[in-house]
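Omission of a single protein chain aside, the complex is shown with its protein chains in their original locations.
Labels for the chains are A and B, by order of writing; each one numbers its residues from 1.
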Amino acid sequence: MPFYNLIIRDLKLAFFSSTNFLFAASFLILILILVPFVFGTNVGSFSILFTGFIWISIALSILLTLDRVFNSDYEDGNLDTIILTQQSLELIVCSKFISHWIANCIPIIIVIPIAGLLFEVGIQDILNIILNVSLGSPGMVFIGSAISALTLGSKRAGIYKTIIIVPLYIPFIIFGSNQESGLVLLGLSMTAFVFSLFTSIYSLRLYAE
Amino acid sequence: MSNKLIIKNLECFREERTIFQRLSCEIESNQTMLVRGKNGSGKTSFLRLVAGYLKNYNGKVLFNDNDLQQNNEPLTDFRFIGQKNSLKDNLTVRKNIEMWQLIYHTKKDINKIVDLLDIRMLLNKDINTLSDGQKKRVSLSRLLISKAKVWLLDEPLVYLDLNKVKLLQDIILQHNDAGGITLYTSNTNIDLNYDHLINMDDYAIL
Partner (left out) sequence: MHLKLPNKIIDSLRRMLPAFIVATIVTFTVGIYYAILNSPPDYLQGDSMRIMYVHVPAAWLALSSYSFLALSCIAWFIFRNPIFNLFAKSIAPIGATFTLIALVTGSIWGKPTWGTWWAWDARLTSMLILFFLYIAYIMTWQTITNKDLAAKISAALGIIGFINIPIIKFSVDWWNTLHQPATISKLSAPSIHISMLTPLMLMTFAYVLFLITLFLIRYKIEILDQKILRVSS
């Protein structure tokens, strides 16, 4: 299926790039390394901060690698090539979403239990966090990708994109840090999917011209 | 297998501005068309319109009697090679070609392709070590990776030296002999053989 081919291609590109899955996984640990030095070594308070830092690292790791979703393909011309294959734009956009989520969020989710050990977070809490992150992070990837599609035409758009995206992440972070709001996160992600699909397709049509 | 591309009274818009108008032509299997014109006369827009990227136009583009504007399917019969090389700088040539194979969903043997374009020695080199001409040739290998009936080449001759132009000429002839159609734009003095010539300056609105 060409759809899977596109996902495989993006995953391979992610793997070959400098910010591959190792980046995403180590990024979380690296951010967490800073925490004890900022807040002292009273381990008891770490577990409270833990969830927050997981979400912040996810947001940052998505923001930092957004260029890979549409921008690099747009700048070197591959997006033209992809649009002209037999795929519909919807499938192309979905494949981008999925591959970016796999490349960026799965490594973080895998590392969460290990990081939890460092901070003496209980098993139940870790399971809750993993559930929340798995439900919420797709939505964040969708939104980030959609906004980067929308802003393809701007040069050096880093800070500009961040200004647009971070306000859109606030609901995810708020509900993500609460353990019982898995369903809300799922709802947010689904809303984000519809909105992002629409926005991305609109933008791709715009930039293909 | 014979194909026919008919363009009737084409008028192309970018936003509210008309780029060109009253462009009509016909091109059949085994024919090449050269699109000439000054910078900004709409050569690229014309090719991108035929390729299906630009939807904002009046007139008709008929391929084998199918109206492209009514057809919402992606145009798999068309292969557009733009001025951007579509190359990933940090990958080798071989990896780049593999990426394209994934996009085009083919598993064709690349050995023949590399010989046709004379890029065998480059296969394991990183893209950012190549010269512009070499990059162009690698970029053109997309034509051979999977079959398409109509080739739309935007400035394919830029950066190519004479004997590499000859290579491209042979490739295009082969494609045309198999019933293909080729449209290309050029601004240089060297030209490939062509059967039709369109001068965009006659249609452009500047």
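One rule holds in what follows: a contact is a pair of C-beta atoms (placed from the backbone, for glycine too) under 8 Å apart; a residue touches a chain by one contact, two chains touch by 3 or more.
Since this is a predicted model, take the numbers as computed values, not measurements.
Asks: Quick one: say which of A:V121, A:A157 or A:A208 touches the chain that got left out.
Replies: Counting the whole complex, the residue in contact with the absent chain is A:A157.
Asks: Pick from A:V35, A:L127, A:L168 or A:M190: which residue touches the chain that isn't shown?
Replies: A:L168
Asks: Which residue numbers on chain A touch the omitted chain?
Replies: Against the missing chain, chain A presents residues 150-151, 153-157, 160, 163-164, 166-168, 170-171, 174-175, 178, 195, 199, 202-203, 206-207.
Keep this in mind: only the chains that are shown with their structure count from here on.
Asks: Show which residues of chain B lie in contact with chain A when the two form their complex.
Replies: 14, 48, 51-56, 73-76, 78-80, 82-91, 95, 98-100, 102-105, 142
Asks: Which positions of chain A touch chain B when the two form their complex?
Replies: Within the complex, chain A contacts chain B at residues 2, 5-6, 8-9, 12-13, 16-18, 72, 75-78, 80-88, 205, 208-209.
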